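Missing here: one protein chain of the complex. Every other protein chain is in place.
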Amino acid sequence: MKHHIVPVRLYLGIFGALMVLTAITVTVSFYDLGFLNTFVAITIAVCKATLVILYFMHVRYSNKLIWVFAGAGFVWLVILIAFTLSDTMTRAWIPLPPPLPM
Amino acid sequence: MSEPAPATNYLNWNYSIRSWLLTTDHKRIGLLYLMGVTFFFAIGGLMASLFRMELATPAGNLVTADTYNKLFTLHGVVMIFFFLVPSVPGVLGNFVLPIMIGAKDVAFPRLNLASWYVYIIGGCITLYVAVTGGLDTGWTFYTPYSSTYANTKVITAALGVFITGFSSILTGLNFIVTTHKLRAPGMTWMRLPLFVWAIYATSLIMVLATPVLAITIALIAIERATGIGIFDPAIGGDPVLFQHMFWFYSHPAVYIMILPSMGVMSELIACFCRRRIFGYSFVAASSLAIAIIGFFVWGHHLFVSTQSPYAGMVFSFLSFLVAIPSAVKAFNWTATMYKSSVSWQTPMVYAMGFMGLFLIGGLTGLFLANLAVDIHLHDTYFVVAHFHYIMVGGALMGYLGGLHYWWPKITGKLYPEWWGKFSALTVFIGFNLTFMPQFVLGFMGMPRRYYSYPVEWQALNVLSSAGATILGVGYLIPMIYLIWSLKNGKPAPANPWGAKGLEWTTPSPPPMHNFEQTPIVTEEAYAYGNEGHGHG
Partner (left out) sequence: MADSHGPLAHHFDSLEQQYESARLGMWTFLITEVMMFGGLFLGYVVYRTKYPDLFVAGSHHLDITLGAFNTVVLIVSSLTMAMAVHAAQEGRRARIIGYLWLTLLLGGTFLGVKVVEYSHKFHDHLIPGAHFQWHGAGDPVGPIQLFFGYYFLMTGLHAVHMIIGAGLLLWLIRLASKNRFSAEFFTPVEMVGLYWHFVDIVWIFLFPLLYLIGRHG
């Protein structure tokens, strides 16, 4: 069977990148960036996850089918969250009617 | 056994109980599922007949209100999680899908057996709930009633549903990998039978949606056990969040139930019209479209649950979209039948039943997807009638049609044709008599889930209960003659219908590994030639 064997040096490089990103996200969390707080934290987490998926989990060297399957779960999770937020975030746009007079 | 052709097949190579309970053969597992779903169908049907009897009179006089609540709850839980969801994929999918694609088995045979055991364990837990206190939350487990106020066995029932969910997940996973990796040489995606496309699309939904149900149901149980308060408004929790999570599974679950039957339909129509299915690629793609769009519509169950009107508009619009791929299928089936010489054998009669009932069910769904109309119809018998037309009229008719179609292949026996047609007609008539009045009742405002009602609604309710009796008889007849045929039926030839498809090239019943040699596919599915064009 043919398998792509990832060189050890690349694993170590990815590991180093993950460590650096972890250091950055922890450091950044001590500064107030306003609305960027969440954005930065999530972006760094997504980068770290992508590195793990592509290299440690070998998706980078896999066929298209694996790419699709690796992505599908995350896409569907976004659907779940986005459409639920479309309710919870817009619910307050229309004020509730006042209580009925007794 | 006096079988012609090969002496040993998957049924007779070993008769021991052990060889059944530890089997990893997809065909035997299909039969194990057949026993399971038939049993649970009988239980669910029994509950339905009890509360239909109660509803024959306006006053609540046969059972108490509490008992009534438990009856309809368990009817829903049993029928949905233990009959409709596993029926076509578990029985017919397990049996024919690997054969249809020319494989020796599913990709993970032991996982397949495990999923049956998981299903049975979940079922036993649910039966335990039924006999020791019941469940009265409705099959929807809505909070805060289920998490705080209900005095019935919510945690145990949640455990049963949770466990059964994994059976569904494992089945879906198995079919996905099987379809991708175990197709015979030459079996390209565009040569796959449409049943395989439908089961594949169903499996995608199972894999993507069921885990959310699992965690949701687990949260209910955890909240109830520990008072952690996830959905409790008293500490700022949001009960509507539960509804979002629940319907993220349970609306796609409707497609888990109906899509496989649509796949069966495509097989039946092609075979009994002797035609290549009209618009093959569109019918195949519409299965995937239904599976995907089905994930964007769940909010139409929350139109009156304080969901934001803006979300409501989006969900309403998207709900209408699902009608398109469903209609693509219906039109293509009709176009296939057009000017073909239809042979009216039992499976085809069931298929016609499906067509009529699914059409009504689908069109009334459009009423409910409409934001304004839904406010009037929500939680009335109109909704009850609508989803029974889809799930019983559609899914169950398709299942029975498929069971009759593949019965000679599964058992190697033919059933009495006259009784087959008779049962199909009885089911069709009984079904319409049961549920057509419920549309009217719902439109007049009769709410669902009440055990008594005003006197003026009695006539329609009596009609409905009478129809349910006919329907019950209609389901009993096949049970009798199919079991009868096991011993007394005429031996079935390899291809009793003259159908195309790999499953008809192997003996009935098939040998242990399905084929003597791995088949090599050289033609499209439904290569029926021009036999059907005679009238043109």
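The chains carry the letters A and B, assigned in the order they are written, with residues numbered from 1 in each.
One rule holds for everything that comes next: contacts are C-beta pairs under 8 Å (C-beta built on N, C-alpha and C of every residue); 3 or more make two chains touch, one makes a residue touch a chain.
Since this is a predicted model, take the numbers as computed values, not measurements.
The chain not shown here is touched by just one of B:C124, B:M190, B:I235 or B:I324, and that residue is B:I235. When you scan B:W20, B:F39, B:F108 or B:Y310 for touch with the missing chain, the hit is B:F108. Along subunit B, the points of touch with the absent chain fall at residues 103-109, 169, 173-174, 176-177, 180-182, 207-212, 214-216, 219, 222, 226-230, 234-238, 241, 244-245, 513, 518.
Residues 1, 3, 5-6, 8, 11-12, 15, 18-19, 22, 25-26, 29-32, 37-38, 41-42, 44-45, 48-49, 52-53, 55-57, 62, 65-66, 69-70, 72-74, 76-77, 80-81, 84-85, 88-89 are the ones on subunit A that touch the missing chain.
We adopt the following convention: only the chains that are shown with their structure count from here on.
Per-chain Cα centroids separate subunit A from subunit B by 35 Å.
Residues 65, 72-73, 76, 79-80, 83-84, 86-91, 93-94 of subunit A are the ones touching subunit B in the complex. Residues 180, 208, 212, 238, 240-241, 244-245, 248, 295-296, 298-299, 302, 306-311, 314-315 of subunit B are the ones that touch subunit A when the two sit in their complex.
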